[in-house]
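Only a single protein chain was left out; the remaining protein chains are all shown in position.
And then subunit A:
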Amino acid sequence: MARNKEALLLLIDVGPSMHNVLPEVEKICSMLVQKKLIFGKYDEVGVVLFGTEDTDNVLTDEIGGYEHVIVLNHLKVVDGDLIKVLEELPRGTVDGDFLDAIVVGMDMLIKKFGQTIKGKKRLCLITNAIHPIKDPYEGTKQDQVHTIAAQMAAHGMKMECIVYRGEQEMDGNKSAIEENDLLLDTISKMTSSRKVHVGNSTSLLGALRTRNISPVTIYRGDLELSSEVKVMVWVYKKTSEEKFPTLKKYSDKAPETDKLASHEVKVEYEYKKVDDPTKVVPPEQRIKGYRYGPQVVPISSAEWEAVKFKPEKGVKLLGFTDASNIMRHYYMKDVNIVIAEPGNTKAALAVSALARAMKEMNKVAIVRCVWRQGQTQVVIGVLTPNISDRDHVPDSFYLNVLPFVEDVREFQFPSFSNLPSSMLPNNEQQEAADNLVKMLELAPTGKAECLQPEFTPNPVLERFYRYLELKSRHPDAAVPPLDETLKKITEPDSDLLSHSKSVIDEFRRLFELKENPKLKKSARRLLRDKPSGSNDEREDPGNIDDAEAINSIEPASAFKVEKIGVYNPVQDFESMMLRRDGTEWVNKAITDMKSIIWELIEDSFEGDNFQKVLECLIALRKGCILEQEPKQFNDFLLKLCKFCTEKDLASFTEFLASKNFMLISKTEAEESEITEDEAKSFLVKAEQK
């Protein structure tokens, strides 16, 4: 196995007490394999189940015992079939023994790879560990675990344990739970592996690292307390955003018959003179210009090289200061971790002493960092102590980047106390707010914290990879709705809401919110989620000009409508459809109208603008019939309804159904592919879904 390859064995508890979370286990394990198919194509994965009715493993055959453990999948290079296997894990019938599974797993790894310690060997155990494990033939369970852990360490294996326990499980067999935790702790300590506890299905999805990124230091060198006293440290990234994958541009120009087509798209750049676009400037003839007022100042890279800021590599202490001087919101970027150079005991002591003293005195350290020689930037950072509560993990610092003067924009905002009293909450309201904050508690004492970043997966990435898998099987599949487990990340937990209903109702009753009638419609544009700075004014949430503009043109119907406002969409739409000074207007009108409808529907508030949406839809429908664009309308409506069903806006589809709203059928517009019956019944279908 090559150095960067990994052999991973999944040890999954499928006993009866695990059945309720197995759907999530299936998802997370498939996701892991999926990511391997992209990022670690040559990694090998095997699957061992325990708690099964059957027994099927080599150890049983060889030496007996190890019952109710089956090898579902032998270690082999990942492929698509494995995903299918993991998606349908068989349910077991007996309470599993995780230690048996671990031994089977280790045995498999050893047999396959022998003593070679090249590459990474990992076991990943997913269990609730609530049932007592069997007593060994000789010695104690502790002894047995020690032997196992020592073997693991000797063979360079790591084992990650994910212990899932919901509320029910916590009430189970207390002594067994305690014993199991102790045993697993021993293994995790001796093999320096991770062990995590999760309490709900959403956290389970985030608990397993589905993508292995080998950590790389961004700095190795001195932490200079002064020019005389230096401590050797290494700096790693602690957080770093996992981006949405960069997709390739795809060209479908090649004929379908061409099986060898690469479908690649090449991007070519050409540089042309502004004053004479026929003249091409070769790339090497370009020079960088920097704006300075109306001037653009050309500066060659050689000139830069001569004068640019070239600080020396190093991390230097500027001093210590009270932690309260550094407010949390000044942290600028992703976070680094500073550890003492591995193996350097004295450095580890120094880091530990500083970290503990900082913690004790509530201080932080301010440092100036230049990570690499030749880097042209310095970074001012703050070190905060990270005191380890585990014996084998050394103390360290977190390093956050602080802003420079130039990075801070100071605006003055009115003091709350200076606001008119009508804008301030009265005692009763304040109490309601206090109660709300208390009730909607996500980290209740004695229970697992919800939505802990460590265990909360990125719903967009989750969804992307699942859709990718789906598409690989059904290329035309539509994006499936966000599943319930992931919805708990984007929406408030329904249990929590119903639990707090009286408090929420009281809060709602005491505070009166009124939409400013004059501006109400422009508020509707709030949901346009385009970054400001876009040239399209309409997208600018702060801009109310166009609402006014449309207002002002109302009397003068001769005015040529250039865009559809939210104020009078139907009227604007009709005027624009009638414009005859260009063919593009019809299309623009339809497109604009569609986005207005989206906007209205997304922003609807207990159905308050359903009527308006309906009016828009009627206008759009009429327009599409007149202009023979039935497909545009039908596709749009179907999509809209689908969206509503998925997003708890089913009341809208019901509303449409109550108005007997229809698709455009063949009888109305020839190009339509929809029969009259289908047109009438589409809503029924949508509801059934």
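What we mean here is this: a contact is a pair of C-beta atoms (placed from the backbone, for glycine too) under 8 Å apart; a residue touches a chain by one contact, two chains touch by 3 or more; residues count from 1.
Criterion: contacts and distances are computed from a predicted model.
Undergrad: For the chain not present in this complex, what protein name does its UniProt entry give, out of "beta-aspartyl-peptidase", "Actin-like ATPase domain-containing protein", "SAP domain-containing protein" or "Exosome complex component RRP43"?
TA: Its record in UniProt gives the absent chain the protein name "SAP domain-containing protein".
Undergrad: One chain is left out of this view; which of A:His19, A:Arg220 or A:Lys447 touches it in the full complex?
TA: Touches the omitted chain: A:Arg220.
Undergrad: In the whole complex, not just what's shown, which of A:His131, A:Arg165, A:Lys316 or A:Arg621 touches the removed chain?
TA: In the complete complex, the chain left out is touched by residue A:Lys316.
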